[in-house]
Structure formats: structure tokens, C-alpha cells
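Apart from one protein chain that is not included, each protein chain of the complex appears where it belongs.
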Amino acid sequence: MSARSDETLATAPGAPHPAAQRDPSRFRPRLAARRRGGTIFHLVTLAATLVGVFVLALLLVDIIRDGAGLLSTDFLRNSPSRLASRSGLRPALWGTVWIMVITAVFAFPLGVGTAVWLQEYAPDNRFTRLVQTNISNLAGVPSIVYGILGLAVFVRAFALGRSVLAGALTLALLVLPVIIIAAQEALKAVPSSIRLGSYALGATRWETVRYHVFPLALPGILTGTILALSRAIGEAAPLLLIGALAFVDFVPRSPTDPFTVVPIQIFNWVSKPQPSFHQLAAAASIVLLVVLLGMNAAAILLRNRYSRKN
Amino acid sequence: MSDSILQPPGDIELEARNLSVLYSEARAVKEISIRIPDRKVVAFIGPSGCGKSTLLRCFNRMNDLIPGARVEGEALFQGQNLYGPGVDAVDVRRRIGMVFQKPNPFPKSIYDNVAFGPRINGYRGDLDELVERSLHDAALWDEVKDRLDQSALALSGGQQQRLCIARSLAVEPEVLLMDEPASALDPLATQKIEDLIFELKQQYTVVIVTHNMQQAARVSEYTAFLYMGELIEYGLTEEMFTNPREERTEAYITGRFG
Partner (left out) sequence: MSAKTARTGAAAAAPGFPGDANLRRRHLQERGVGVVLIAFSSVSILTTLGIVAVLLFESIAFFQEVSPVEFLTSRRWTPLFVEKHFGILPLLTGSLLIAAGAALVALPLGLAAAIYLSEYALPRVRSVLKPVLEILAGVPTVVYGYFALTFVTPHVIRPLFPTADYYNALSAAVVMGIMIIPLVSSLSEDAMSAVPRALREGAYALGATRFEVATRTVVPAALSGIVASFILAVSRAIGETMIVTIAAGAAPNLTLNPIRGVQTMTAYIAQVSTGESPHGSLEYRTIFAVGLALFTITLLMNIISARVLRRYREVYE
């Protein structure tokens, strides 16, 4: 800038101040224009954020408008029929319950067990890293590919047919990576000082996990599991492959029975040309969203209650 | 240099022989040989990073838990190598207890904190009596006897640390390793801990790591000065603080570095 850069500020009084060498006109800050641009940008990004919110609201309003009128105990008690006015959600609801319970029974122990092994037991070597990477990749595989796997392995190779069990096992594999990742996070959050304190008293690794680490991580693990299951509840694609029939009019009575679930029933109804069936799809969507709301609320309550406790 | 390393008289409870600890290539403890006598208090002092905590952790196999840590040489407990084949680390840790710098009570009740160790080690006998005795020995009983089922986290820092000491005592160890037990505490709580150590040494061998030299001077009979992973000097506390043999010891003690 200044040619006389070795001038110090303590020059003799009366000497020209070095600041006089500066030429403000060489900078054009154009503050007002930049401020204006900034404000516009601020509004643009806010608008972008609100677009999603707006569309969500639109979707909810649309569904409620289309389907709310059909919500009744009859709707929940009837089975699907060729007449829209007599169709109901009962087999699909029960099918969903069956599937969810059995999925949880398989996915929870497998997922938590894998997470415990990865976090507490596995040495830090290439094999462990491979397992970890594999799980991350599995989380990104399209759900329909899990359906293909389930079809070939559970329906055919294990000869389970188009049953609740085959569907539940497939969904269990689908949500397994999600549960593992969530459980790992919960385990990681337990402070290492607790583990050290336990080991120093002569506890084995299993005793440390069982009596200290796991109880502390449990709320987080449960929250993650509920959220994982709430994703599974809305899945239709893999179960289409398994052969969840859309025209099931009975409630499954054992894990080997055929079944349908609410999302597939919605799919079936919306695929029909008649608007009266579309309304049924909307009503079923409301039911599904209400269930999801409940599950997510439970998960959040659980998380808040335990984070406040600590 | 061996002039500056004392060979204490009497029964030797813990001994290191050319003990080294490596953290993936970096040597944190360099071939240290030292003898800890039975039922005395020995202080490890030295500047940050000199290896005193690492050396302490050798004696209860806690370095095993650090991935990439390797131990060379021998660490002996009552004459037997702790790192020998067939030695059970779990058993070692019951018999050689540890108290940590930051109190780490379990988020359970006071009673359950003390009872955990005996329970998993299969204690046969009156658990209530053991808990009470341990809390007595840790000078905490009077303060908590009416609220044993309250959460341990509700105690003050100093109380939590004494609880951790009680917890370690409950498994009836023979040695207590203390890693800067009072550095996270206020002066009053520190005083209580130091008084406690004075009582404890009647039954237990105590090794205490401290960065507070006055504390070492107050509680210990022998002091070891470590610097950059090496044992520089080891002797009677009184002698080391008034008339150290090594220049580096004197420099550290007089505060010229550290």
C-alpha cells in the first residue's frame, strides 16, 4: 500500500499521518447494494425452506379432505371388497401388526447385538472396518432390492411362501442397518469413565456392558429402534415382492399365513380407476399417518425423558 | 544413576523390572525399574506427559484396554509377573484397585456403587456389612448412612471421590493405585482425601500419582520423579525434597520447569 512501510506511528508531531497515504476511493464497498442483495438472499433461502413445509401442509390437507369423511369404525372393521362403500382396513391393519411385531423380534436383538459387538468388543482392524462399511452400504440399498432378496431366500429357498414370516424377515433385514447405526451412537455416548471404573473393579467386559453401558444406552437404543420400525411400517415395495396380496380379506392367524399391510392396501386402492377407491386410499393414509405420528411422538418423548434425567 | 534409585527395605509389594510401555512406536515409559514396598505410600511426580500415569496403569493391567499399547519388561506383584502367561487381568484388577482423577461413580445408588464390585466377584457374606465397612474406611459413612439408596451423582465432588475409594475398598484389594485423586477437588475435599490416605496405608499399599509436590511431600514416604518416560530419582520423600541428588529433580522441585 504505502511506499513508506517502515514509518512507525510515532512520527514527529505535525508530520503527515500515514493514514493520509490511504486512498479510500480505491475501494468501492457498495454497502447498500450488498446489503440489499443479502436481504434478498435471506428471503430466498427462507422461501426455499418454507416450500417444503408448504407442500407438506398441502399434502396433509389434501389427504384429510379426501379421506376424512370415510373414517369410521366400519372402515376399520371391514375387509376390502369390490364395493368401495363396503371396503375396510381390518386385514391390512392386523397384517401390519403381525409384521411389525415379528420384525421387531428379529431385528432388535440382531441389531443391538451387532452394535454391542462393534462398539465394545471388536478390535480395530480391517475386518471390523469392513463390517462397518458394509452396514453403511446396506443402509443405502433400495428397499425393493431387499424384497428381491427376501423373495429368493425366504419365500423360495427357505420355502416360507408368501407368509407373514417371510415378509417380517425381509423387513428385519431392511431395518437392521438403521438399528445398528442408532444403537452404536447410543453406546458411543456412554462416557468411557464409567467403563474404566467398572474394569478397575475387576469386572469382565460382558459384566461392564450388561450392568453399566447397556442400561445407560438403552433409551437411545429404544428411540432409534422405534424410529427404524416407523420407517418399516410405511414400506410397501419389499412386501410386494414377497407377495403380500392386496386382496386379502382375512386376518392372519399364524406367521405362516398370507397377509397384506396398510401401505399395500393403499397402493391397491389408489391403483384403481374409480375415485371412490381413491378416497379409501386417502382414509387409509390418514390412519397410517396417525400411527406414525404416535410412534414418533413416543420416540421423542422417550428421548426427552431420559436426556432430562441425566 | 542407580545411586539415585533407592532399593527400599522390607517386603516388596510391587516391582517394575525394565518396564517399558509403547503406544504404537512411541515409548511412553522407558525401561523403568522401581520397587514399591508393602504398606507404604509412594508418590509418582513429574511434569505432564512424563509417563507417571502410564506407569501406574501397568500395575493393574489397565493399559490392556488401550488399543495399540504394548508392554515390555516385567511388572511384579508379590513376586509374580502380572504380564506372565495365564495371569487373569480380571483377577489382578480386583486385588490391585484404582481410583481415577475425575470421580466416576456409576449412575446408580450409593449402595449399588459400593456393592457392584463384591457382587460380580461373587462375594459370600453379608453385603450390607461389607458396604458399611467400606464406606467407614473411606471416611464417608457418616455422611451417607441415611441415604444409601440415593443416587451417587447427588454427592459433592469430594464425596464422590471418597465413594469411588469406598467402592475400590469393597473388593478387598491389597494395593490402591490413585491417579491424581484430588486434582479435581477443592482444597477442603483434598485435605480429607489426604487424611484418608494416611489412614489407608495401615492396611494397603498406596501408589499415588500427583502433580502437586506439596501433596507428595505431605502424604508419601517415598517419592519417584519421572521425566520423559524415565525414572530420574527415587528415594525417601523427605530426602528428595530437601536434598535431591539429581539436577533435574532439583530443577523440577524448585519450579524451574514443569
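Labels for the chains are A and B, by order of writing; each one numbers its residues from 1.
The rule is short, and it goes like this: a contact is a pair of C-beta atoms (placed from the backbone, for glycine too) under 8 Å apart; a residue touches a chain by one contact, two chains touch by 3 or more.
This one's a predicted model, so the numbers in the text were calculated from it and none came from an experiment.
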Report summary line: Out of B:L22, B:L65 or B:V90, the sole contact with the unshown chain comes from B:V90
Report task. Over the whole complex, note the residues of chain A touching the chain we left out. Result -> 29, 34-35, 37-38, 41-42, 44-46, 48-49, 51-53, 55-56, 58-59, 62-63, 66, 109-110, 113-114, 116-118, 121-122, 131, 133-138, 140-149, 151-153, 156, 173, 176-177, 180, 204-207, 230-231, 233-237, 240-241, 243, 246, 263-264, 266-267, 270-271, 278, 281-282, 285, 288-289, 292, 296
Requested in this report: List the residues of chain B that touch the chain left out of this view.
Outcome: 11, 38, 77-78, 80, 87-88, 90-92, 94-95, 118, 120-125, 130, 171-172, 174
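One rule holds for everything that comes next: only the chains that are shown with their structure count from here on.
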Query raised in the report: Between chain A and chain B, what is the separation of their C-alpha centroids in Å?
Result: 47
Query raised in the report: For chain A, which residues are in contact with chain B within the complex?
Result: 123-124, 191, 193-194, 196-204, 207, 211-212, 216, 310
Query raised in the report: Can you name the residues of chain B that touch chain A in the complex?
Result: 60, 62, 65, 67, 90-95, 97-98, 100, 102, 104-107, 116-117, 120-121, 164, 167-168, 171
